[in-house]
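Only one protein chain is missing from this complex, and each of the others stays in its spot.
Our next item is chain A:
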Amino acid sequence: MNLYGALAIYKFEMSRMWRTLMQSVASPVISTSLYFVVFGSAIGSRMGDIDGISYGAYIIPGLIMLTLLMQSISNASFGIYMPRFSGTIYEVLSAPVSYVEVVIGYVGAAATKSVILGLIILATARLFVDYSVLHPFWMLSFLVLTAVTFSLFGFIIGIWADGFEKLQIVPLMIVTPLVFLGGTFYSIDMLPEIWQTITLFNPVVYLISGFRWAFYGVSDIHVGISVGMIVLFLTLCMVLVSWIFRTGYRLKP
């Protein structure tokens, strides 16, 4: 195991975050704060409680998930796309690192950043609404598991993308709608029955539901199913990544 190699990539990626601290941390914090102001405080004050939880507190898990998914994907996809774009990937490909070590470096750093961001947003939420975390261990586990899974997904996008447009299209066109329709702002019980069924095909529903359970002990879907879905998606991503490295897809002609 080339630990120095994996660590070198990890540290390189983390230092990229410190270099671009404003984009990396400030912008998601600002945009999430706006959600809290608009939906939590302004509109939320006119909304009734859902499952006995005030509306402002109810949307916290969903808003954290929104940032977590978007940031995991964009950090990891950018992290691997940039060296491909600039040509510096030659060094990683010619180094004595296995693909497991490459993934630990890139995906590990992207996931670390997302988890830090998630926690910062959680702290920011305190400024706007009162909330409690019923199962802190599970809350952190969901945070880490989701960050790792979607960083892996972002890594795949970063390898698949052959232009900056493709890099942005998946988070923008697919992830944002899935998160908005995934129960961030409402309980799926509030939907007509047919939409409830359709919603079950949205993987983000399971993430938000499980994460909300970790906060308040209530969920639309059983928490075991939520964990199962994340693990399933994680496994799918791992299979895809190992295929990429085995075949050299878009990395080695």
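One rule holds for everything that comes next: a residue touches a chain if its C-beta (ideal position, glycine included) is under 8 Å from a C-beta of that chain, and two chains touch if they have at least 3 such contacts; residues count from 1.
Operating definition for what follows: contacts and distances are computed from a predicted model.
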item: Complex member absent from the view - protein name from UniProt, among "Electron transfer flavoprotein subunit beta", "Acetolactate synthase", "Formate dehydrogenase subunit gamma" or "ABC transporter ATP-binding protein"; value: "ABC transporter ATP-binding protein"
item: Contact partner of the left-out chain, one of A:M47, A:A95 or A:L178; value: A:A95
item: Residue, one of A:Y4, A:W195 or A:W243, that touches the chain absent here; value: A:Y4
item: Residues of chain A in contact with the chain not shown; value: 2, 4-5, 7-9, 11-12, 15-16, 19, 86-88, 90-98, 248, 252-253
